[in-house]
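Only one structure is covered here, and it is reproduced in the block below.
Note that this complex is displayed minus one protein chain, with the remaining chains in position.
All chains are identified by letter, namely A and B, in their written order; residue positions are counted from 1 within each chain.
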Amino acid sequence: MSRAPSQWFAGLDKNFINKAADDNAGRPGALLAILQAVQNRNPQKYLPREAIAAVAERTGVPLSQVYGVATFYALFNLHPQGRNTICVCRGTACHTRGSKDLLDKLRLHLGLVGGEDDEDEAIATTTPDGAITLRTVACFGQCALAPVVEVNHAIFGHMNERTLERELATLERPAASRREPTP
Amino acid sequence: MSATTSPGTPPRVRLATMWLDGCSGCHMSLLDIDEALVAVAPRIEMVYGPLVDAQEFPENVDVTLIEGAVSNHDDLEHVRTARARSRLLVALGDCAVTSNVPSMRNRWPVKNLLETIYVAGTDTGRLVPTEGVPPLLKKSVPLHDIVKIDLHVPGCPPAAPVILFTLTALLDGHMPDFTDPCVVSKVRFG
Partner (left out) sequence: MSQKISVRIDGQLCTAEAGQTIYQVAQAAGRHIPALCHMEGLSSAGSCRLCLVQVEGLGRLLPACTTPARDGMAVTTQSETLAHNRRMALELLFSERNHICAVCVSNGHCELQALACELGVTSVRFPYNYPRLPVDASHPRFVLDHNRCVLCTRCVRVCDEIEGAHVWDIAGRGIASMLVCELDRPWGEAESCTGCGKCVQVCPTGALVEKGRAVEEMTKRRGPVLHLAERKEARP
């Protein structure tokens, strides 16, 4: 979880959280809707610690419980997300068609190779320049197209190293020129 | 328990013990059955182990009690030999059953572990020993990860009465039941 104070949250109009809480008051799963609204508002698409604390305070739900919910669902991020998202399917069909290799190559290509603990498959990691977040998913439900990689929410089937590199090349440059890299 | 060596009694059970990655506490506990040793001794022939002189693990062993986890390449070889030459293999004590204290190093890669102890952790030498010591396995594991084990006797160490209960049952030709009321309170797992 990102420990650095969030500048975005410092500048956020706190009425936004009040409004999200009021909009969802009394509805089952209100906490999910509030957290989602807050995360979507953040251009880096994540929930800083301060935001979780503020939601807990406003809703009266204990801190640890809000944190539990935020960490349970893969939908919520506790770290800043990249400007682009690549999601590699690690389902059985994709695995047998070589998705582990694709993932390893991608990690290498993006410089996301961890230390000695890199055997565990983290759900999401982001490049230090904030350009790309690499995720894995248990199954897209597109097994006939295995191996499947999702790039910025578009599904690409029958991927291999070459086609994946081509997709990467198309998104890295325009994405970088569109927005300033995050500090 | 009564045992005699008069003619007509069954031949002595060929018993071996083995000490792998453990503290020898299980062997101590075996000796702690005290005067019961006198009753057990005539029914067994100790053919191998730290308590006797034999240099080679013999063939045709009836029961082998193994103390300790499998932590290095020598352990690996020993446990395989014991399996091949014994009718019944018993994991004696928590290190053999769960890998216990030896497993506490499993959370670190062997290289980091050895460097922490032999290089960073000392002022003299500063060299990881490689000669005369068997290389460590990546992880210290229970016996049943390597070979088939016929009986697990847990405890750190197994209490002497539990060991006696086990030996008596095996000598009488059946497996011990540790949920038996006379030992259940003395059995500890983990």
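Simple rule for what comes next: a contact is a pair of C-beta atoms (placed from the backbone, for glycine too) under 8 Å apart; a residue touches a chain by one contact, two chains touch by 3 or more.
Bear in mind that the values here come from a model prediction, so they are computed numbers and not experimental data.
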| item | value |
| --- | --- |
| Which residue of A:18, A:65, A:152 or A:170 touches the chain not shown here | A:65 |
| Sole residue of B:13, B:40, B:149 or B:170 that reaches the chain not shown, by the stated touch rule | B:149 |
| For chain A, the residues touching the chain missing from this view | 1, 49, 52-53, 62-65, 67-68, 71-72, 117 |
| Residues in chain B touching the chain absent from view | 91, 94, 97-101, 103-104, 106-108, 139, 141-142, 144-145, 149, 151-154, 156, 177-179, 184, 187-190 |
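Everything below uses one rule, namely that only the chains that are shown with their structure count from here on.
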| item | value |
| --- | --- |
| Between chain B and chain A, distance of the C-alpha-averaged centres to the nearest whole Å | 50 |
